[in-house]
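Only one protein chain is missing from this complex, and each of the others stays in its spot.
Note that the chains are named A, B and C in the order they appear, and that numbering of residues resets to 1 at the start of each chain.
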Amino acid sequence: MSVTSGRYEQLIQDLRAEVRPQREWIERQGLLLIVGHFLSGVAAGTWLFSLVFHFPAGLAVAYAIAALSAAAHLGFLGRPARFWKMWHARSSWIARGFVGLTLFLGGGVLYLIPIFLSASPWQSGSLIAQAGYFLALAGMILLLFYKGFVYSSSKGVPFWTSPILPALYLAYALRGGVAALLVICSFNGINLDSSALGLLELWIGISAAVMILFYLGVMSGSSPIEQYSVRELLRGRAAVSFYVGTLLVGLGVPIGIGLTGLGAPLSLGAVALVGLASVIGDFFVKYSIAKAGIYRSLTSSPHWRDKSAAVAGVPPLSVKP
Amino acid sequence: MIVNVRLFGILGILANQRLVAFEMESGATVGDVLAELEKRFGREFVDRIFRVPGEMHSYCQVFVNDAQVNGLETKLKSNGSPAEVGIILLMASEGG
Amino acid sequence: MEVVSEVTPTCGARDDVWIPSTCGLCYGTCSILAHRVDEVLIKLEGNPDSAVGKGRLCGKGVSGLMTHYDPNRVRVPLRRTNPVKGIGIDPGWKEISWDEALDEVAERLRKLRAEDPRKLFIQRTTTVTSSRTPMQVFAGAFGTPNRSSAGGGLHCGNGAHLISGIMHASWSVVPDFQYCNYAVYFGASKGHGAGHASCSNMGMAADARARGMKMVVVDPMCNFAAAKATEWVPLRVGTDAALALAMCNVMVNELGIFDAPYLRAKTNAAYLIGPDKLYMRDVASGKPLVWDSSVNEARAYDAAKPDDMALEGDFTVNGVSCRPAFQLLKTHLARFTPEWAEPITTIPAKDIRRLGTEFGHEARVGSTIVIEGVTVPYRPVAAIAFRGSQGHMNSVYNFLAVDLLNQLVGSADMAGGCLGFNPASHGHPETGRPRYIPKPGPDGLMVTGSWMAHHVPYPIREPRLPEELGMQDLFVLCQTSPFSDSADREEMWKKFELPYRPEILLNYGTNLLMSIANRETVAKSLTQFKFIVSFDLFLTESSEFADIVLPDCDYLESVDSRPNFPFIFSLPGGMGEWCWPIKQPTVKPEGEQRRSSEVLIELADRIGMREDLNAAYNAILKLEGPFRLQSDRKYSYEEVCDAELKTNFGAERGLEWFKNNGLIKWPKKPEEVYWRHFVDVRVPIYWEFLPQLGEKIAALAEPRGLKIPRHYYEPLPDWIPCPAHDDPGSDRDLFAFYYRDIIHTNSFTMENPWLDEAARLDPFSYTIAMNAETGRRKGIEDGDEVWIESRAGRRVKGIVHLTEAVHPEGLGIAACAGHWGDGMPIAKGKGVFFNDLLELDFDHVSPVNLNLDLCVKVKVTRAKGARR
Partner (left out) sequence: MRWGMAIDLKRCIGCYGCQLSCKAEHGTPPGVFFARVLKQEEGRYPTVRQLFLPVLCFHCDDPPCVDVCPTEASFKWPDGVVDIDAEKCVGCRACMMACPYTQRYYHDEEQFYFPGNGPTPYERARSQRHEAGVVMKCNFCRDRVRAGKQPACVANCPAIARYFGDLDDPTSEVSRLIKDRGGYTLHPELGTGPAVYYLPP
């Protein structure tokens, strides 16, 4: 970052400001983390539902998505060559995610090879494949859960430190899986139990919508920094991605189509659209929430404000975002 | 006694002479030297030296036998060799 | 004597040393330790053994290496190839050898000196104090009276320093932080910002706050000192005198508080004044008379006991009715009621009355204190002024009115009061040097014991038709003059028959185009020089007007035997230690830079004025005995420094000793710090010489068509509005003013990328502070880019920062940013070029001391399409 670069300018502006947006996990390489998070969720969800629906192609796609996610994560890291050091999972959700991804990719390959490669030295159902199955399953579970906790354990960004976020991101991962399956099926003309999938999709979609509303409701009643983040989401830098990506495409389209689908079976195209829209929505919910992240303000610390105000002989002002 | 007057800076330039030597009676003072200089170089010359008649500017520095003196009353001394008098104006304002 | 630090390498052959030296980022010149490892400087820290900074540095000081290692420094001598000069015109620099450069400069100077030495104008920046001695010496030897300290001098020197000199025998004033209980600051930041003894003062001011000293800060802006004040008193820009006079009135006329014994013994308050505003004088001796109430007759001031002198009453002496100066002052003050001051200052009358009352009561007139076994008067109140309050046409009265508060309660240089910086020194215990003590001059009034130059502030010179191009010999209360650069300088020179015109400018480091006033005026004056030679660290906007640029060594490559001497400048005041550090080279220059001190010696030699130079060194450094320079020998500057140190501290303590030890120090005595109690000198509360001076100047000026406004020349202070207050323009509704930022020095440090970065993070450094309500009224939002336009149509642009912390009519700007040249690329485009709003002519300077008026009535408009 040269001192003449726009990024340095931006940093200076951010550091000057009373309210400083986080950019490390959204801009430039930071975007790759959001992509990685998004892909790992979709991968885990797809894996799960492919297992449920016994759909090997889905498993393969899930695996490929997870591999992409791993690549995105590597691209995001400042020091990708050291990625193998990230296994200290005692308290780090990032490490847990890394472990999950490792288990998933490692186990997945053991499980998938005999399914797709007839020349595999081990067979499906063999101990190796079984071990792979369980490793991948464990990885999948970690991948489903971890990213919400990555955000909710970020104490520097109050907007994220909500227990709703892990639930929301779990829901989105599941829906992402369903959606991916819908897309895969519709493109391949495969008729899985698409009405069941559609219902599932609808149900998760509505749950997600409710959770988002609940989340925003809680946040807008919190401290000024969270309120500012809500404003960023509703009226600020993240508003377009939130309204268009998260709400309209991600929730409006799938739920709308899904509701019409309650009356009559949906065409493959409509199913594909639901799936695609859901996947896009899955990305944008993470994108929007990451983008609306604002660092906690030091000058808003209650003690400092109260005692300083007492010295100034004036009542403390509310934080001016 | 013989008095050697060395004129530095602007004074030397105005007098067109860096070293002025003349004979004075023993017991002569710095004031007497300046009076002699006035005789030689005119009123305008010594006007640069005096703030008001009888009082030198603070920025006029006079040395007698290499020692800085403050008043016109200082007597010159010669121990066989000529009495040495040096005069320089340090006209320099300051800020900051 | 203290051994400061071991400078021999600490481990084997590896170069790893801490070298004691002196900071050069501002004129505060704190003591530093420079850490050098393998020929590279890696850290600057304060020198904890020194009383100057006490081991601590400000943000600028610790950032010095980024200036030192700036790749944009000038490294080789340059000669211009383009004869056309102007703002933004490329000089077409060509690198030349030192020999070529020195030959040409010496040849021109030699010719000029033979022709008329006054045609040389010498100018130096206030930032680098180490250039003071070599430049004073060169000027004295060359024979030119024409020297200037550029913007620093014109903006504060003529008021704050001159009057501190007349009233406190020092360059500046500061509260006695150790004992003061109640300090009122008028446009000053002592202890909370940049400037003289800044780091030491920061620590002492913090101690005072912790001890419970109350601090009232009168300032249009709440920053630095005001931020730490017990009370911030916002006032309309430039009205400080009105407040101070009203406070004086409350004390003297409403409460009857004043220190009569002090006024009788230490001021001219008892001097009898006749109807002609002049002293009644003893016929025989010519000495001013006082009324001796023990015998009921008038006597010379030194013939009566102070206790017997009448301060009040009407008397008749030799048939002339007369009154003591104090009686006149008291009567004079009566019209400055708080109610009168309220509409002028915007400060509520009840607050003015309260402030006057608090100041009077806190003064504890009559009390004493024992300090280190010595009993001295205890007056724990101080009224402090600096650049802000005196930077107006009413410069003299503004500063004087504030100081009257101290004089009335007798707190001037008394324990807890308003101290000059070290006006008296008895010298090192072993050598008795340097020794100086204020002494009585004409009419018993004080002559400083020490001064920064050789024009002492009092006694004043007799005005004459000017021979100096700044006309300081006509306007004799002026130190740094506007007329070296002003728009009306040629007109003035013609009027006053200046017998020559300046031809060569020898510039040391000033960026005049930015540091005085609007650049158009300054550029015009610069183009009129036939030849400009400039010592520079960087190619500044002003270096572009030079014919030859000489690359200077910076403070880490230079030597100076007296970075904190005279002690009245940057050595902290109050009790503590005397401290004499040196500055020494810590590394060799990376390019062909040479020390300007050595270059000046070389030039003198080539000009053929070696003897004059040595004589000037002898005189200025007061070299004595075996250490005097011999006429005919060529000395290096290090040898000169060695001679000065040995003269002062003995043959065994020369430059080598100081290089190893860094400094010498010894304790201050109460008799030195609180010298006024012990020295029989008086200061003028009644400036009798002023009306006379006005008449004398007028006698020369008015026949030549320059009106001298006599109301500035009255003996007692008054409030006189600035041009800004009288500006009739209805859309110009704000008073733009500048302040000195805590992380910048003049126009120099914006090029330091650490300081630049810090300034960019600061809400105020590079912005225009506008009152939030004013902004709302004008539809201006925080971050808007605006034009500020003066009556003369000068415009500067900047980003607005809306704040509650500025007077609604004020517009606060940190000086002096806004670089546009390419020679300092980090600084380029940063901040606001306030000075470009300033007019530079007789109509905008104090007609008494020629201090520039630094406030401008302006119109503010949003720049088109600008909103960030």
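General observations
In this text, a contact is a pair of C-beta atoms (placed from the backbone, for glycine too) under 8 Å apart; a residue touches a chain by one contact, two chains touch by 3 or more.
As the structure is a prediction and not an experimental result, all values here were calculated from the model.
Every shown chain touched by the omitted chain in the complete complex is listed here: A, C.
The missing chain, though absent from the display, is touched by one residue of C:Val37, C:Ala303 or C:Ala334; that residue is C:Val37. Only one of the listed residues, A:Leu31, A:Ala95, A:Leu199 or A:Leu268, touches the absent chain: A:Ala95.
The hidden chain makes contact, of the residues C:Glu624, C:Asp762 or C:Asp841, with C:Asp762.
The chain omitted from view is touched by exactly one of C:Phe224, C:Tyr378 or C:Tyr766, namely C:Phe224.
Only one of the listed residues, C:Ile122, C:Ala363, C:Ile743 or C:Ile768, touches the absent chain: C:Ile743. Looking at chain C, the residues touching the absent chain are 37-38, 40-46, 53, 55-60, 62-63, 65-66, 68-72, 191-193, 198-199, 202-203, 205-207, 209-210, 222-224, 226-228, 232, 234, 590, 742-743, 753-755, 757-758, 761-764, 771-773, 803-808, 825-826.
Within the complete assembly, residues 1-4, 8, 11-12, 15, 18, 20, 22, 24-25, 30, 33, 76-80, 82-83, 85-89, 91-95, 98, 150-151, 153-157, 160, 293, 295-296, 298-299, 301-305, 307-317 of chain A touch the chain that is not shown.
Heads up, the rule we're going with is that only the chains that are shown with their structure count from here on.
Two chain pairs, B-C and A-C, are compared here, and B-C has more C-beta pairs in contact (counted per touch definition above). Averaging Cα coordinates per chain places chain A and chain B 92 Å apart.
We define each chain's centre as the mean of its Cα atoms; on that basis chain B and chain C are separated by 32 Å.
Shown for chain A are the residues in touch with two or more other chains, of which there are none. Contact residues of chain B toward chain C in the complex are 6, 8-13, 18, 51-52, 55, 57-59, 61, 63, 66-68, 86, 88-96. Listing the residues of chain C that touch chain B in their complex gives 27, 113-114, 117-118, 126, 129, 132, 135-136, 139-145, 147-150, 152-154, 156-158, 161, 442, 447, 451-456, 459, 461-462, 468, 470, 472, 478-481, 569, 611-612, 615-616, 618-620, 622, 624-625, 628, 631.
On chain A, the positions that touch chain C within their shared complex are 3, 12, 15-16.
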